[in-house]
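Only one protein chain is missing; all other protein chains are in place.
Showing chain A:
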Amino acid sequence: MINFLLLPILIPLITGVILIFFSKNIIAQRWISGISSLSTIAVSAILVQKIRQDGIQTLDVSSWDAPFGITLVSDMLSALLVLTTSIVACTTLIYSFRSIGQERERFYYYPCFNFLIVGVNGAFTTGDIFNLFVFFEVMLMASYALIVLGGTKIQLRESIKYLLVNIISSALFVITVAYLYSVVGTLNMAHISQRISEVDQPGIITVIAILFLVVFGLKGAVFPLSFWLPGSYNAPPIPVMALFGALLTKVGVYSIMRTYTLLFYHDTGYTSKILATLAILSIIFGLIGALAFADIKKIIIYNIIVAVGVILFGISVMTTDSLTGSVFYLIHDMLIKTTLFLLIGIIISITGTSKLQEISGLIKKYPGLAWTFFLSALSLAGIPPLSGFIGKLLIVKGGFEAGNYLGAAIVLISSLLILLSIMKIFINGFWGTPRSFEGEKKASVKTLMIAPIILIIISILLGVGAEAVYPYISQAAETLVKPEIYIDAVLKE
(Lines give C-alpha, C1' and ligand atoms only; values in the text may rest on other atoms or scores of the structure.)
Protein backbone atom coordinates (compact mmCIF):
# COMPACT_ATOMS: atom_id res chain seq x y z
CA MET A 1 0.00 0.00 0.00
CA ILE A 2 1.59 3.25 -1.10
CA ASN A 3 -0.06 5.32 1.60
CA PHE A 4 1.49 3.31 4.38
CA LEU A 5 3.84 6.00 5.64
CA LEU A 6 0.87 8.28 6.17
CA LEU A 7 -0.79 5.96 8.69
CA PRO A 8 1.14 7.16 11.78
CA ILE A 9 -0.26 10.64 11.04
CA LEU A 10 -3.72 9.57 9.91
CA ILE A 11 -4.58 7.18 12.76
CA PRO A 12 -4.19 9.72 15.58
CA LEU A 13 -5.87 12.38 13.45
CA ILE A 14 -9.00 10.32 12.87
CA THR A 15 -8.95 9.20 16.51
CA GLY A 16 -8.77 12.79 17.70
CA VAL A 17 -11.71 13.78 15.52
CA ILE A 18 -13.85 10.83 16.57
CA LEU A 19 -13.11 11.48 20.24
CA ILE A 20 -14.74 14.92 19.95
CA PHE A 21 -18.07 13.11 19.58
CA PHE A 22 -17.54 11.16 22.81
CA SER A 23 -16.17 13.99 24.91
CA LYS A 24 -18.31 13.19 27.96
CA ASN A 25 -17.87 9.41 27.83
CA ILE A 26 -14.53 8.90 29.54
CA ILE A 27 -14.44 5.11 29.26
CA ALA A 28 -14.99 5.24 25.49
CA GLN A 29 -12.31 7.93 25.17
CA ARG A 30 -9.78 5.79 27.01
CA TRP A 31 -10.52 2.67 25.00
CA ILE A 32 -10.49 4.38 21.62
CA SER A 33 -7.31 6.34 22.23
CA GLY A 34 -5.61 3.31 23.79
CA ILE A 35 -6.36 1.07 20.83
CA SER A 36 -5.40 3.75 18.34
CA SER A 37 -2.06 4.41 20.01
CA LEU A 38 -1.27 0.69 20.07
CA SER A 39 -2.04 0.43 16.38
CA THR A 40 0.12 3.50 15.71
CA ILE A 41 3.03 1.68 17.35
CA ALA A 42 2.37 -1.41 15.24
CA VAL A 43 2.13 0.59 12.02
CA SER A 44 5.29 2.58 12.68
CA ALA A 45 7.22 -0.58 13.61
CA ILE A 46 6.19 -2.14 10.29
CA LEU A 47 7.20 1.10 8.56
CA VAL A 48 10.69 0.93 10.11
CA GLN A 49 11.04 -2.65 8.90
CA LYS A 50 9.85 -1.68 5.45
CA ILE A 51 12.42 1.10 5.17
CA ARG A 52 15.14 -1.26 6.37
CA GLN A 53 14.30 -3.53 3.44
CA ASP A 54 13.31 -1.18 0.64
CA GLY A 55 15.03 2.11 1.48
CA ILE A 56 13.41 5.54 1.77
CA GLN A 57 9.64 5.65 1.35
CA THR A 58 8.10 8.69 -0.31
CA LEU A 59 4.52 9.65 -0.98
CA ASP A 60 3.52 12.42 -3.37
CA VAL A 61 0.31 13.54 -1.72
CA SER A 62 -2.58 14.02 -4.16
CA SER A 63 -0.53 12.56 -7.03
CA TRP A 64 1.41 15.72 -7.87
CA ASP A 65 5.02 14.98 -8.72
CA ALA A 66 7.81 15.78 -6.34
CA PRO A 67 8.74 19.44 -6.40
CA PHE A 68 5.21 20.63 -7.15
CA GLY A 69 3.09 18.87 -4.59
CA ILE A 70 3.67 18.11 -0.96
CA THR A 71 5.89 15.08 -0.55
CA LEU A 72 5.92 13.02 2.61
CA VAL A 73 9.29 11.38 3.09
CA SER A 74 9.96 8.64 5.56
CA ASP A 75 13.61 7.81 5.79
CA MET A 76 15.01 5.73 8.61
CA LEU A 77 15.53 8.74 10.88
CA SER A 78 11.92 9.90 10.57
CA ALA A 79 10.55 6.39 10.93
CA LEU A 80 12.59 5.68 14.06
CA LEU A 81 11.49 8.97 15.59
CA VAL A 82 7.88 8.27 14.67
CA LEU A 83 8.16 4.85 16.32
CA THR A 84 9.70 6.38 19.45
CA THR A 85 6.98 9.04 19.50
CA SER A 86 4.30 6.36 19.30
CA ILE A 87 5.86 4.45 22.18
CA VAL A 88 6.17 7.60 24.28
CA ALA A 89 2.57 8.54 23.43
CA CYS A 90 1.20 5.11 24.31
CA THR A 91 2.96 4.91 27.68
CA THR A 92 2.05 8.48 28.59
CA LEU A 93 -1.52 7.67 27.68
CA ILE A 94 -1.54 4.64 29.99
CA TYR A 95 -0.17 6.88 32.72
CA SER A 96 -2.81 9.54 31.99
CA PHE A 97 -5.65 7.08 32.58
CA ARG A 98 -4.75 6.93 36.27
CA SER A 99 -3.43 10.40 36.89
CA ILE A 100 -4.91 13.15 34.77
CA GLY A 101 -8.28 13.37 36.53
CA GLN A 102 -11.84 13.29 35.25
CA GLU A 103 -12.23 17.05 35.01
CA ARG A 104 -9.54 17.30 32.37
CA GLU A 105 -10.57 14.09 30.62
CA ARG A 106 -14.04 15.49 30.11
CA PHE A 107 -12.74 18.67 28.48
CA TYR A 108 -11.10 17.29 25.36
CA TYR A 109 -7.86 16.02 26.92
CA TYR A 110 -7.65 12.99 24.67
CA PRO A 111 -8.47 14.81 21.40
CA CYS A 112 -5.74 17.36 22.18
CA PHE A 113 -3.38 14.53 23.08
CA ASN A 114 -4.00 12.88 19.71
CA PHE A 115 -3.65 16.14 17.78
CA LEU A 116 -0.30 16.70 19.47
CA ILE A 117 0.85 13.30 18.22
CA VAL A 118 -0.42 14.18 14.73
CA GLY A 119 1.71 17.31 14.77
CA VAL A 120 4.83 15.55 16.00
CA ASN A 121 4.54 12.60 13.64
CA GLY A 122 3.74 14.93 10.76
CA ALA A 123 6.73 17.15 11.49
CA PHE A 124 8.99 14.11 11.49
CA THR A 125 7.59 12.79 8.21
CA THR A 126 7.12 15.81 5.99
CA GLY A 127 9.42 16.66 3.11
CA ASP A 128 8.18 20.18 2.54
CA ILE A 129 9.42 23.15 4.51
CA PHE A 130 6.10 24.95 4.70
CA ASN A 131 4.29 21.75 5.55
CA LEU A 132 6.80 21.42 8.39
CA PHE A 133 5.61 24.81 9.61
CA VAL A 134 1.99 23.69 9.43
CA PHE A 135 2.71 20.54 11.42
CA PHE A 136 4.65 22.65 13.93
CA GLU A 137 1.53 24.75 14.36
CA VAL A 138 -0.70 21.66 14.72
CA MET A 139 1.63 20.44 17.44
CA LEU A 140 1.87 23.83 19.14
CA MET A 141 -1.89 24.53 19.08
CA ALA A 142 -2.50 21.20 20.77
CA SER A 143 0.24 21.96 23.26
CA TYR A 144 -1.30 25.36 24.05
CA ALA A 145 -4.54 23.60 24.86
CA LEU A 146 -2.80 20.95 26.96
CA ILE A 147 -0.67 23.42 28.89
CA VAL A 148 -3.64 25.55 29.92
CA LEU A 149 -6.19 22.75 30.36
CA GLY A 150 -7.33 22.76 33.97
CA GLY A 151 -6.91 26.50 34.39
CA THR A 152 -4.89 26.71 37.59
CA LYS A 153 -3.14 29.99 38.28
CA ILE A 154 0.37 28.79 37.44
CA GLN A 155 -0.85 27.20 34.20
CA LEU A 156 -2.52 30.43 33.09
CA ARG A 157 0.57 32.49 33.82
CA GLU A 158 3.01 30.14 32.15
CA SER A 159 0.82 29.48 29.12
CA ILE A 160 0.84 33.20 28.34
CA LYS A 161 4.64 33.17 28.24
CA TYR A 162 4.68 29.94 26.26
CA LEU A 163 2.17 31.26 23.74
CA LEU A 164 4.00 34.54 23.33
CA VAL A 165 7.36 32.92 22.69
CA ASN A 166 5.96 30.39 20.27
CA ILE A 167 3.90 32.89 18.31
CA ILE A 168 6.97 35.08 17.85
CA SER A 169 9.08 32.12 16.78
CA SER A 170 6.37 30.94 14.38
CA ALA A 171 6.22 34.37 12.79
CA LEU A 172 9.98 34.24 12.43
CA PHE A 173 9.65 30.78 10.87
CA VAL A 174 7.28 32.16 8.22
CA ILE A 175 9.62 35.08 7.53
CA THR A 176 12.56 32.71 7.18
CA VAL A 177 10.66 30.46 4.80
CA ALA A 178 9.72 33.56 2.82
CA TYR A 179 13.40 34.56 2.57
CA LEU A 180 14.36 31.07 1.50
CA TYR A 181 11.54 30.93 -1.04
CA SER A 182 12.57 34.24 -2.54
CA VAL A 183 16.13 32.93 -2.99
CA VAL A 184 15.53 29.38 -4.21
CA GLY A 185 11.92 29.55 -5.43
CA THR A 186 10.81 26.18 -4.12
CA LEU A 187 9.51 24.68 -0.89
CA ASN A 188 10.25 20.99 -1.33
CA MET A 189 13.24 20.23 0.88
CA ALA A 190 15.01 17.97 -1.58
CA HIS A 191 14.51 20.53 -4.34
CA ILE A 192 15.70 23.36 -2.08
CA SER A 193 18.83 21.36 -1.35
CA GLN A 194 19.44 20.85 -5.06
CA ARG A 195 18.95 24.55 -5.81
CA ILE A 196 21.27 25.58 -2.98
CA SER A 197 23.99 23.29 -4.25
CA GLU A 198 23.57 24.86 -7.70
CA VAL A 199 24.28 28.34 -6.32
CA ASP A 200 26.89 26.97 -3.86
CA GLN A 201 25.55 28.63 -0.69
CA PRO A 202 26.16 32.38 -1.07
CA GLY A 203 26.07 34.68 1.95
CA ILE A 204 22.30 35.08 2.03
CA ILE A 205 21.85 31.31 2.40
CA THR A 206 24.13 31.34 5.43
CA VAL A 207 22.00 34.13 6.91
CA ILE A 208 18.91 32.01 6.31
CA ALA A 209 20.63 29.03 7.91
CA ILE A 210 21.29 31.07 11.04
CA LEU A 211 17.69 32.32 11.01
CA PHE A 212 16.51 28.71 10.91
CA LEU A 213 18.81 27.99 13.83
CA VAL A 214 17.15 30.83 15.77
CA VAL A 215 13.66 29.58 14.90
CA PHE A 216 14.28 25.94 15.72
CA GLY A 217 16.43 26.94 18.67
CA LEU A 218 13.41 28.76 20.12
CA LYS A 219 11.28 25.67 19.61
CA GLY A 220 13.94 23.27 20.79
CA ALA A 221 15.35 25.26 23.72
CA VAL A 222 18.93 25.92 22.65
CA PHE A 223 20.83 27.99 25.19
CA PRO A 224 20.15 31.70 24.82
CA LEU A 225 16.68 30.88 23.48
CA SER A 226 15.74 28.42 26.21
CA PHE A 227 14.68 31.04 28.75
CA TRP A 228 10.99 30.13 28.43
CA LEU A 229 11.37 26.40 29.01
CA PRO A 230 11.96 25.98 32.77
CA GLY A 231 8.90 28.01 33.71
CA SER A 232 6.53 26.72 31.07
CA TYR A 233 7.31 23.04 31.55
CA ASN A 234 6.84 23.40 35.28
CA ALA A 235 3.18 24.33 34.90
CA PRO A 236 1.15 21.49 33.33
CA PRO A 237 0.28 18.17 35.00
CA ILE A 238 2.85 15.36 34.86
CA PRO A 239 1.72 13.35 31.79
CA VAL A 240 1.55 16.54 29.73
CA MET A 241 4.94 17.56 31.04
CA ALA A 242 6.35 14.17 30.06
CA LEU A 243 4.89 14.51 26.59
CA PHE A 244 6.33 18.02 26.18
CA GLY A 245 9.73 17.10 27.58
CA ALA A 246 10.03 14.04 25.38
CA LEU A 247 8.58 15.32 22.12
CA LEU A 248 8.31 19.07 21.63
CA THR A 249 11.92 20.13 22.03
CA LYS A 250 13.03 17.08 20.08
CA VAL A 251 11.03 18.20 17.05
CA GLY A 252 13.07 21.39 17.08
CA VAL A 253 16.27 19.37 17.36
CA TYR A 254 15.16 17.10 14.53
CA SER A 255 14.44 20.14 12.35
CA ILE A 256 17.93 21.53 13.00
CA MET A 257 19.34 18.10 12.18
CA ARG A 258 17.35 17.93 8.95
CA THR A 259 17.99 21.46 7.73
CA TYR A 260 21.68 21.45 8.59
CA THR A 261 22.41 18.08 6.97
CA LEU A 262 20.05 18.31 4.01
CA LEU A 263 19.93 21.98 3.07
CA PHE A 264 22.87 23.94 4.45
CA TYR A 265 25.81 21.55 4.23
CA HIS A 266 27.93 23.29 1.60
CA ASP A 267 29.62 26.06 3.54
CA THR A 268 29.67 24.76 7.06
CA GLY A 269 32.62 26.64 8.51
CA TYR A 270 30.60 29.45 10.02
CA THR A 271 27.31 27.70 10.80
CA SER A 272 28.85 24.69 12.47
CA LYS A 273 31.04 26.89 14.63
CA ILE A 274 27.97 28.75 15.86
CA LEU A 275 26.07 25.49 16.33
CA ALA A 276 28.92 23.99 18.36
CA THR A 277 29.22 27.09 20.55
CA LEU A 278 25.49 27.17 21.25
CA ALA A 279 25.47 23.44 21.95
CA ILE A 280 28.26 23.71 24.49
CA LEU A 281 26.64 26.74 26.12
CA SER A 282 23.35 24.80 26.33
CA ILE A 283 25.12 21.95 28.08
CA ILE A 284 26.76 24.31 30.57
CA PHE A 285 23.61 26.35 31.18
CA GLY A 286 21.48 23.24 31.60
CA LEU A 287 23.97 21.74 34.02
CA ILE A 288 24.06 24.89 36.13
CA GLY A 289 20.27 24.75 36.37
CA ALA A 290 20.17 21.03 37.07
CA LEU A 291 22.72 21.35 39.86
CA ALA A 292 21.35 24.55 41.35
CA PHE A 293 17.77 23.51 42.02
CA ALA A 294 16.49 21.34 44.85
CA ASP A 295 13.18 20.82 43.10
CA ILE A 296 12.80 17.46 41.37
CA LYS A 297 10.75 18.83 38.47
CA LYS A 298 13.27 21.58 37.78
CA ILE A 299 16.21 19.16 37.84
CA ILE A 300 14.68 17.01 35.11
CA ILE A 301 13.59 20.07 33.11
CA TYR A 302 17.12 21.50 33.05
CA ASN A 303 18.38 18.09 31.99
CA ILE A 304 16.32 18.50 28.79
CA ILE A 305 18.46 21.51 27.87
CA VAL A 306 21.64 19.52 28.54
CA ALA A 307 20.46 16.71 26.25
CA VAL A 308 19.56 19.18 23.50
CA GLY A 309 23.07 20.56 23.77
CA VAL A 310 24.67 17.11 23.53
CA ILE A 311 22.64 16.19 20.44
CA LEU A 312 23.37 19.52 18.77
CA PHE A 313 27.07 19.13 19.45
CA GLY A 314 26.90 15.82 17.59
CA ILE A 315 25.21 17.54 14.67
CA SER A 316 27.72 20.39 14.59
CA VAL A 317 30.67 17.99 14.30
CA MET A 318 29.13 16.45 11.13
CA THR A 319 31.11 13.22 10.99
CA THR A 320 29.42 9.85 10.41
CA ASP A 321 30.20 8.80 13.97
CA SER A 322 28.86 11.92 15.61
CA LEU A 323 25.66 11.94 13.55
CA THR A 324 25.04 8.28 14.35
CA GLY A 325 25.63 9.14 17.97
CA SER A 326 23.22 12.06 17.78
CA VAL A 327 20.47 9.89 16.32
CA PHE A 328 21.03 7.24 18.97
CA TYR A 329 21.11 9.79 21.76
CA LEU A 330 17.98 11.51 20.43
CA ILE A 331 15.97 8.29 20.56
CA HIS A 332 17.41 7.31 23.93
CA ASP A 333 16.70 10.73 25.35
CA MET A 334 13.06 10.77 24.22
CA LEU A 335 12.48 7.48 26.03
CA ILE A 336 14.43 8.23 29.18
CA LYS A 337 13.04 11.74 29.69
CA THR A 338 9.51 10.34 29.56
CA THR A 339 10.50 7.68 32.10
CA LEU A 340 12.00 10.24 34.44
CA PHE A 341 9.05 12.62 34.22
CA LEU A 342 6.60 9.81 34.88
CA LEU A 343 8.69 8.58 37.82
CA ILE A 344 8.94 11.98 39.47
CA GLY A 345 5.20 12.26 38.86
CA ILE A 346 4.76 9.16 41.00
CA ILE A 347 7.07 10.58 43.65
CA ILE A 348 5.08 13.81 43.69
CA SER A 349 1.79 11.92 43.91
CA ILE A 350 3.12 10.00 46.93
CA THR A 351 4.71 12.89 48.76
CA GLY A 352 2.55 15.75 47.57
CA THR A 353 5.58 17.96 47.08
CA SER A 354 8.36 18.45 44.58
CA LYS A 355 10.80 19.96 47.09
CA LEU A 356 13.72 17.66 47.68
CA GLN A 357 14.21 18.68 51.33
CA GLU A 358 10.76 17.41 52.25
CA ILE A 359 11.25 13.94 50.77
CA SER A 360 13.28 11.12 52.27
CA GLY A 361 13.36 7.39 52.86
CA LEU A 362 11.08 6.36 50.00
CA ILE A 363 13.06 3.19 49.31
CA LYS A 364 11.66 1.48 52.44
CA LYS A 365 8.11 1.56 51.22
CA TYR A 366 8.60 1.77 47.46
CA PRO A 367 11.59 -0.36 46.47
CA GLY A 368 10.30 -0.93 42.93
CA LEU A 369 9.97 2.78 42.32
CA ALA A 370 13.41 3.40 43.78
CA TRP A 371 15.27 0.87 41.67
CA THR A 372 13.45 1.89 38.49
CA PHE A 373 14.48 5.44 39.20
CA PHE A 374 18.03 4.32 39.88
CA LEU A 375 18.21 2.48 36.55
CA SER A 376 16.83 5.39 34.59
CA ALA A 377 19.24 7.75 36.34
CA LEU A 378 22.19 5.57 35.33
CA SER A 379 20.81 5.36 31.81
CA LEU A 380 20.47 9.14 31.62
CA ALA A 381 24.09 9.61 32.65
CA GLY A 382 25.27 7.00 30.13
CA ILE A 383 26.59 4.05 32.16
CA PRO A 384 27.76 1.32 29.73
CA PRO A 385 25.18 -1.45 29.53
CA LEU A 386 22.34 1.08 29.36
CA SER A 387 21.05 3.04 26.39
CA GLY A 388 22.63 6.43 27.08
CA PHE A 389 26.13 5.09 26.64
CA ILE A 390 26.56 4.38 22.94
CA GLY A 391 25.10 7.64 21.73
CA LYS A 392 27.35 9.70 23.91
CA LEU A 393 30.36 7.51 23.13
CA LEU A 394 29.91 8.07 19.40
CA ILE A 395 29.36 11.80 19.85
CA VAL A 396 32.53 12.09 21.93
CA LYS A 397 34.46 9.95 19.47
CA GLY A 398 33.27 12.14 16.61
CA GLY A 399 34.25 15.23 18.56
CA PHE A 400 37.78 13.98 19.18
CA GLU A 401 38.18 12.84 15.56
CA ALA A 402 37.14 16.25 14.29
CA GLY A 403 39.58 17.92 16.66
CA ASN A 404 36.98 19.63 18.82
CA TYR A 405 38.62 18.52 22.06
CA LEU A 406 37.04 21.16 24.26
CA GLY A 407 33.51 20.27 23.19
CA ALA A 408 34.05 16.54 23.51
CA ALA A 409 35.59 17.01 26.94
CA ILE A 410 32.61 19.10 28.04
CA VAL A 411 30.22 16.41 26.81
CA LEU A 412 32.17 13.88 28.89
CA ILE A 413 32.23 16.04 32.01
CA SER A 414 28.55 16.81 31.55
CA SER A 415 27.75 13.11 32.05
CA LEU A 416 29.34 13.24 35.45
CA LEU A 417 27.41 16.33 36.49
CA ILE A 418 24.14 14.93 35.10
CA LEU A 419 24.76 11.87 37.25
CA LEU A 420 25.40 14.13 40.23
CA SER A 421 22.20 16.11 39.65
CA ILE A 422 20.04 13.03 39.29
CA MET A 423 21.68 11.04 42.08
CA LYS A 424 20.93 14.01 44.32
CA ILE A 425 17.27 13.06 43.88
CA PHE A 426 18.01 9.40 44.55
CA ILE A 427 20.17 9.92 47.62
CA ASN A 428 18.07 12.63 49.25
CA GLY A 429 14.70 11.30 48.26
CA PHE A 430 15.02 7.56 48.54
CA TRP A 431 17.65 7.06 51.21
CA GLY A 432 17.48 8.43 54.74
CA THR A 433 14.89 7.99 57.41
CA PRO A 434 11.42 7.09 56.16
CA ARG A 435 8.73 9.69 56.65
CA SER A 436 5.02 9.45 56.31
CA PHE A 437 3.40 11.62 53.70
CA GLU A 438 -0.08 12.90 53.27
CA GLY A 439 -2.09 11.37 50.49
CA GLU A 440 -0.17 8.14 50.27
CA LYS A 441 -2.07 5.67 48.17
CA LYS A 442 -0.11 2.53 47.59
CA ALA A 443 -2.61 0.94 45.21
CA SER A 444 -2.50 3.75 42.68
CA VAL A 445 1.30 3.70 42.64
CA LYS A 446 1.24 0.15 41.35
CA THR A 447 -0.90 1.01 38.35
CA LEU A 448 1.05 4.19 37.69
CA MET A 449 4.28 2.19 37.62
CA ILE A 450 3.23 0.23 34.51
CA ALA A 451 4.18 2.97 32.05
CA PRO A 452 7.68 3.78 33.39
CA ILE A 453 8.49 0.08 33.73
CA ILE A 454 7.60 -0.54 30.08
CA LEU A 455 9.75 2.43 29.09
CA ILE A 456 12.74 1.39 31.20
CA ILE A 457 12.59 -2.12 29.74
CA ILE A 458 12.62 -0.69 26.21
CA SER A 459 15.46 1.59 27.19
CA ILE A 460 17.50 -1.29 28.65
CA LEU A 461 16.86 -3.37 25.54
CA LEU A 462 18.03 -0.45 23.42
CA GLY A 463 21.28 -0.41 25.37
CA VAL A 464 21.88 -4.13 25.72
CA GLY A 465 20.70 -4.95 22.21
CA ALA A 466 22.65 -2.11 20.64
CA GLU A 467 24.17 -4.62 18.25
CA ALA A 468 20.73 -5.35 16.81
CA VAL A 469 19.61 -1.71 16.79
CA TYR A 470 22.81 -0.31 15.33
CA PRO A 471 22.09 -1.17 11.65
CA TYR A 472 18.87 0.84 11.84
CA ILE A 473 20.58 3.80 13.45
CA SER A 474 23.47 3.77 11.01
CA GLN A 475 21.03 3.61 8.11
CA ALA A 476 19.37 6.70 9.57
CA ALA A 477 22.72 8.46 9.88
CA GLU A 478 23.69 7.46 6.33
CA THR A 479 20.94 9.68 4.92
CA LEU A 480 22.22 12.53 7.05
CA VAL A 481 25.78 12.09 5.87
CA LYS A 482 24.86 11.63 2.21
CA PRO A 483 21.91 13.90 1.43
CA GLU A 484 22.00 12.71 -2.20
CA ILE A 485 20.20 9.54 -1.09
CA TYR A 486 17.32 11.64 0.21
CA ILE A 487 17.24 13.93 -2.82
CA ASP A 488 17.28 11.05 -5.28
CA ALA A 489 14.53 9.24 -3.43
CA VAL A 490 12.30 12.31 -3.48
CA LEU A 491 12.98 13.64 -6.96
CA LYS A 492 13.28 10.13 -8.43
CA GLU A 493 16.28 10.64 -10.66
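Rule of thumb we're sticking to: a residue touches a chain if its C-beta (ideal position, glycine included) is under 8 Å from a C-beta of that chain, and two chains touch if they have at least 3 such contacts; residues count from 1.
Operating definition for what follows: contacts and distances are computed from a predicted model.
Asker: Between "Na(+)/H(+) antiporter subunit B", "Type I-C CRISPR-associated protein Cas7/Csd2", "Energy-coupling factor transporter transmembrane protein EcfT" or "1,2-phenylacetyl-CoA epoxidase subunit A", choose the name on the UniProt record of the chain that's been left out.
Answerer: Listed in its UniProt record, the absent chain's protein name reads "Na(+)/H(+) antiporter subunit B".
Asker: Looking beyond the chains shown, say which of A:Val17, A:Leu38, A:Val174 or A:Leu416 touches the absent one.
Answerer: Per the contact definition at the top, the residue touching the missing chain is A:Val17.
Asker: Which of these, A:Val43, A:Leu59 or A:Ile238, touches the one chain of the complex that we don't see?
Answerer: A:Leu59
Asker: Tell me, which residues in chain A touch the chain that this view leaves out?
Answerer: Where chain A meets the chain not shown: residues 1-3, 6, 10, 13-14, 17-18, 20-21, 23, 59-63.
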